[in-house]
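Let me begin by presenting the structure, written as structure tokens, before commenting on it.
Heads up, one of the protein chains got dropped from this complex, but the rest are sitting where they should.
Entry: chain A
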Amino acid sequence: MNTRNSVLASSVPSGGESIKVTIGQFSRRPEAGSLLGLIAVFVFFALVGGKVFLSPAGYASWLNVAAEIGIVALPVGLLMIAGDMDLSIGAVIPAASLTVAIISGHYGLPEIVGISAGLGIGLLVGFFNGYLVNRTGVPSLIVTIGSMFGVMGLTLGLTVLIAGSTGVSLVPGPTIKAILGDFVGGMFQVTIFWWLLFVAAFFQLLHVSPVGNWIFALGGDKVSARNAGIPTERLTVALYMLSGFCAAFVGVSQVLVYQSAQVLAGQSFIFNSIMCVVIGGVLLTGGAGSVVGIVLGTLTFAIVNQGIYFTGIDPNLGSVIIGALLLVAVMMNDKFRLMAMSYATKKKK
């Protein structure tokens, strides 16, 4: 929703009265629920998981997971705000990894060539998705399931054909490794810092630049958006290309971190990214959501996903917690939206 900008953009509150107004405003924003969820989950695992969870290694374990999912969750969230889905990311991630591994590992060409080709594949699949969604009018869920299977099959087939197995390894040079595949302090993936960059860029795009308004309008009412003169088809293609690019980026950074690429490495990202986005308060039906929310949702997800290993609890229960969080989040999203709509602002004087 758009009121969220008001807190970030409005001038610093001067008196107790305005602070109260600001808190009041915040409590009506969907991020309020996401933040509460994040705090609850963090406190829970800090208490149950104890010292190790709160050690640098503990932080690293869930931040590394958060960064990889987070980079994909951002464009998936934007697409959801715009009223669309992208499941093909699950195939683009390994497709990009293997492209890099085959070009630079198997054939030994310069890494820059492999990485460019990997990212290019993401852009290409994204373009294809956007084009099909516009042309066919088939729901994007179906279109991207189709392209996911298509890309998956091609990746598997070509990899076996070229490399003779479903996994290809790559030993990256020191410069590229330092930029994309290193561990800072021996445990924090550089991907975390890339994630921060992506977050800043997406924040700028959705909440600061005028294009953000087009994305909300597209998800709010596609026909009205087109009638208002927004280039809805180009915007849809651009969002899918962004999503393809981000997925490919994660694929590229994975192959540089783990030094090998596997055909089936991306599957878990499909549902996980959607869960991060929804837990972060993005409306499933489009038209509302925020980058801050998506980041909070991603952190919450990653903490549960990894925190469970610091406790004596059966790791399978982690899935139960995430499932419950998802349900609660969707219900809270609806509540917050109703509150925001029915709220008539008091005079601010």
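As a working rule, a residue touches a chain if its C-beta (ideal position, glycine included) is under 8 Å from a C-beta of that chain, and two chains touch if they have at least 3 such contacts; residues count from 1.
Here, contacts and distances are computed from a predicted model.
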Listed names "Glycine betaine ABC transport system permease protein", "2-oxoisovalerate dehydrogenase subunit alpha", "ABC transporter ATP-binding protein" or "Phosphoribosyl 1,2-cyclic phosphodiesterase", matching UniProt entry of the absent chain: "ABC transporter ATP-binding protein"
Residue among A:136, A:165 or A:209 touching the omitted chain: A:209
Among A:121, A:230 or A:246, residue touching the chain not depicted: A:230
Residue among A:220, A:266 or A:297 that touches the chain left out of view: A:220
Omitted-chain contact residue, chosen from A:49, A:90, A:287 or A:307: A:287
Interface residues of chain A (partner: the chain not displayed): 1-3, 5-6, 9, 208-210, 212-214, 216-217, 220-221, 223-230, 283, 287-288, 337, 340-345, 347-348
